[in-house]
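Excluded from the complex is one protein chain; the other protein chains are retained at their positions.
Chains: A, B, C, D and E, in written order; residue numbering restarts at 1 for each.
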Amino acid sequence: MHIVVTNCNTTQEMTEEIVRGARAAAGPGTTVTGLTPAWGPESAEGWLDSYLSATAVLDTLRTYEGPCDAVVMAGFGEHGREGARELVNVPVVDITEAAAHLACLLGRRYGVVTTLERSRGQIEDSLYAAGVAQNCAAVVGTGLGVLDLGDVQRTQEAFVTAAERAREAGAEVLVLGCAGMTGLQRAVGEKLDLPVVDGVAAAVKLAESLVSLGLRTSRVGSYARPLPKRRVWGAGRG
Amino acid sequence: MHIVVTNCNTTQEMTEEIVRGARAAAGPGTTVTGLTPAWGPESAEGWLDSYLSATAVLDTLRTYEGPCDAVVMAGFGEHGREGARELVNVPVVDITEAAAHLACLLGRRYGVVTTLERSRGQIEDSLYAAGVAQNCAAVVGTGLGVLDLGDVQRTQEAFVTAAERAREAGAEVLVLGCAGMTGLQRAVGEKLDLPVVDGVAAAVKLAESLVSLGLRTSRVGSYARPLPKRRVWGAGRG
Amino acid sequence: MHIVVTNCNTTQEMTEEIVRGARAAAGPGTTVTGLTPAWGPESAEGWLDSYLSATAVLDTLRTYEGPCDAVVMAGFGEHGREGARELVNVPVVDITEAAAHLACLLGRRYGVVTTLERSRGQIEDSLYAAGVAQNCAAVVGTGLGVLDLGDVQRTQEAFVTAAERAREAGAEVLVLGCAGMTGLQRAVGEKLDLPVVDGVAAAVKLAESLVSLGLRTSRVGSYARPLPKRRVWGAGRG
Amino acid sequence: MHIVVTNCNTTQEMTEEIVRGARAAAGPGTTVTGLTPAWGPESAEGWLDSYLSATAVLDTLRTYEGPCDAVVMAGFGEHGREGARELVNVPVVDITEAAAHLACLLGRRYGVVTTLERSRGQIEDSLYAAGVAQNCAAVVGTGLGVLDLGDVQRTQEAFVTAAERAREAGAEVLVLGCAGMTGLQRAVGEKLDLPVVDGVAAAVKLAESLVSLGLRTSRVGSYARPLPKRRVWGAGRG
Amino acid sequence: MHIVVTNCNTTQEMTEEIVRGARAAAGPGTTVTGLTPAWGPESAEGWLDSYLSATAVLDTLRTYEGPCDAVVMAGFGEHGREGARELVNVPVVDITEAAAHLACLLGRRYGVVTTLERSRGQIEDSLYAAGVAQNCAAVVGTGLGVLDLGDVQRTQEAFVTAAERAREAGAEVLVLGCAGMTGLQRAVGEKLDLPVVDGVAAAVKLAESLVSLGLRTSRVGSYARPLPKRRVWGAGRG
Partner (left out) sequence: MHIVVTNCNTTQEMTEEIVRGARAAAGPGTTVTGLTPAWGPESAEGWLDSYLSATAVLDTLRTYEGPCDAVVMAGFGEHGREGARELVNVPVVDITEAAAHLACLLGRRYGVVTTLERSRGQIEDSLYAAGVAQNCAAVVGTGLGVLDLGDVQRTQEAFVTAAERAREAGAEVLVLGCAGMTGLQRAVGEKLDLPVVDGVAAAVKLAESLVSLGLRTSRVGSYARPLPKRRVWGAGRG
């Protein structure tokens, strides 16, 4: 089975890290291909970045011609999910919803620990649209930007501090609220004695599940195929 | 990996059917063991049956001593899930929530087609507690009892009729609302041109996912281990 | 009028205390009979206990042959209510919902003070299913186990501390969140200058109300009579 | 115990009918006094009438000097309830909320059958503010005005037609949505084979319950006593 | 265009202040007329005052015979809005809803800073009925009475303290929760570096918008014209 994982930004190193996380989660028969958009933001932090990212990811998917049994969209809280469902003929799983779906199975309320506080709104809206917001106790920011997550020590500490706020708000399970946090779940989970769900890993498992059960996106109603029409994908300006 | 699938009633044939469905969904390295409660109702249809079933299933699980990496609870809309999460040290997935989680990934709204109308309340409450009720457009009954599902032709027709009501209410994906419907998804899906999710299959995939990611039920808050105390499991009356 | 009050656990002393509370609340023409399940947990603290308790209480009710005009179920936050509604031909009132119904009449938001924090989820779900969760500002635990409530001084102090948290969350009325707290309402109410509702007393008054108005559980839809079928009530194991 | 029942309009005959219903529901030791506002609308049908009625009722209550252990406000869906809670030192129960509280104990969803469709909004808002809207399946109008209810035959027929619409929407219990319908519950309940709750009777029982348990409105927060200040109660214009 | 602004209390100075705020907000072609009810409370603080105010305002409007293209109701959180919509043939805008509508356009969550804590319930209910409660993060009291707002220094300080609580609760925009705060928005907005919306100004702009677009209250359903009947507007007692 071929799973295509799309980074939501143009930073190649992040794609590689995401692919590493995806491969670690994938089953024996699964091949993972990572895609980095040729355009868009170097990191997605806020609504403007998120819309730019969504379109760049859709452009990447529509021009991708390799093998693909399922798509994993690896931008936590970023837009585009529903557009990808219209576009491709295979299941699409977004890491935001994926982490929440698994978290719901592990405790009565879950919390999301993300990068900047400003991302909270997007994440809340994304969980709501995916139908899994109800048991989310809190979305808490660490104050770290996406491209600051390289400093593992600092990231762990900030994560643990934020996680305690989520726990006070009722969270019994935690979700890593950024694709760039992939890999943190084990170290942090032990320190906190709480299950920690990584969205990339979760999305890979859900994508494999859908493919192996032969399930595909419904074409009735919301996610019908895009209508044929004239579309221009960017003016090519810097 | 060993997955234990518990039937919610005492009807051995139904356990066998459920196990067949679970094995068809399971990955290559997964062994499925079916358990039939030694007591409880012969089918679960209503709240009284559901509570009786829940306790019988918990009794079955606490006295089971075989290998077990995850538990799948195969009673659609039946109680007991949270008690099992307290009891066992491995992930627990209920077919009600499992079907809903996957259905959310395939369309914007899903519908449940179940047996008797009287089960609607339990199913709605179960989806709500699991945190996935929001995108449920409708729970519709076929009017068939659990033990009537053997008549495949009649079941398919009743399912399709009920499915149309769900679709009018906005459902873009369907969920089989009874463990005894397992196997129906392909035939009915083709007729309706809609994805149809079987809870048993969905739960097996989610259980495999949690196990392979090393995720376990949170012990913080709701699902802490049962406190040590005196408990008597039934008076043994008929 | 005969009201049957069912304890949710096997501790006889607690049944007696509950019956004392029920009798204090009952009107002149009302007789109160207390029932202690022959099996189940010695106290209900958590989901596993709650399901076990529910089935034991249903077994107790179905084998009770004395006079009965209404049933009061005296397990705060415990399951079983809907099953009892199917089973018996008289009104059934649960102390969780009863306390909430009266509390809604006394202030704009109410709070529940219960035993262990782990019970919060069950209580919230029970209030939700009963249709009275909306005006609940908070469910707060005292940290005391059910069988620790005998120490009146310690219980009162823990209650007052927890009550202050509920008040900060907006509660204008308090609910005693455990049948074993019956009797505490007057002492604590004076200290806090807030109305405090005891579920046992509330349920007795609501049961008397329904009986005197000739109102019975609806048989249309959710609470139809249990279908005739083979059911086994426990394996008789310890 | 003395219960004061306030009609919401100036029609003396309606007060008498309401008082008859209240007396039929009251316990042996309860005396019922009916009050008719000296001003206000002759029937309350719509928001303007409802506000006018609320103030006239509050004026009636503040100038009433007879015995009073509890107040029952007998305007279905009409305003004023919270103001009365501030004003008097005894429990206040509104027939809208009272009927809903009892209905919740009798089925999983209830429906309200009222007079004109235009009252639906007020009733929905009143149930919501009272914290009992969640399990309301539908509020349905009969198309009859308040002062048309004298024609019993026509009222019963219109009620049954509307009740069927409520039932299709999921109602398992019905509520009489107008004080002027008091007395209809038995005849209609038999025809429909559903429990039918009359708000006047329900409110009397709830008022008796609160009084006998020594419970009073909370003075913390929302329902503190009105502040001393200059108030003028109407200009006396026709 | 003539806009009639109704004060909700009998304090003439407050009407004048409100009219000053309204005129400052009004466009070049708009004339503002302020009305002070001839009866009612001298300030509205609590539910009893609010209902009294609502009826006095409705009486004022029904007996007003001057020019009127739209009505602005200037009581924050006070009742009456829907009655006025039934009564007059021009658009009606309430300052509570108006401030919330504009606040929603300026940030993802807004907070209301009002006078006494006891008003919170009314404001929450008013926002809910208007359909704009969802993005309200908090309603916070300053502890100042309506007639204490004359002390500008003290009011500003209390406002800023309360505003910080709203901001911690997630508010990104603030709403002045009392007509008597009109004029505070600029000073406080600068100190807090947050947009601050004054309901009087907001309502004037929304009223102008509706009038210039030729939009009027719907007569279908909720806000149909009051039915012709006998109504008495107060007994004329002090």
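Keep this in mind: a contact is a pair of C-beta atoms (placed from the backbone, for glycine too) under 8 Å apart; a residue touches a chain by one contact, two chains touch by 3 or more.
Quick caveat, the model's predicted, so the values are computed rather than measured.
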Visible chains that the absent chain touches, using the contact criterion stated earlier: A, E
Candidates A:54, A:93 or A:210 - the one touching the absent chain: A:54
Identified contact with the non-displayed chain, of A:29, A:143, A:214 or A:234: A:234
Hidden-chain contact residue, picked from the options E:74, E:188, E:201 or E:232: E:201
Contact residue for the chain not shown (choose from E:31, E:63, E:161 or E:218): E:218
Contact set of chain E toward the excluded chain (per top definition): 25, 27-28, 82, 91-93, 97, 101-102, 104-109, 128, 130-135, 167, 170, 172-173, 186, 193-195, 197-198, 201-202, 205-206, 208-210, 212-223
Residue numbers in chain A that touch the chain omitted from display: 10, 38-43, 45-52, 54-56, 58-59, 63, 79-80, 82-87, 117-118, 120-122, 125, 128-129, 145, 221-224, 226-227, 229-238
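In this section, only the chains that are shown with their structure count from here on.
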Between chain D and chain C, distance of the C-alpha-averaged centres to the nearest whole Å: 28
Sites on chain A at which at least two other chains make contact: 108
Chain-level touch network, classified as line, ring, star, complete or other: line
Pairwise chain contacts, counting only pairs that touch as defined: A-B, B-C, C-D, D-E
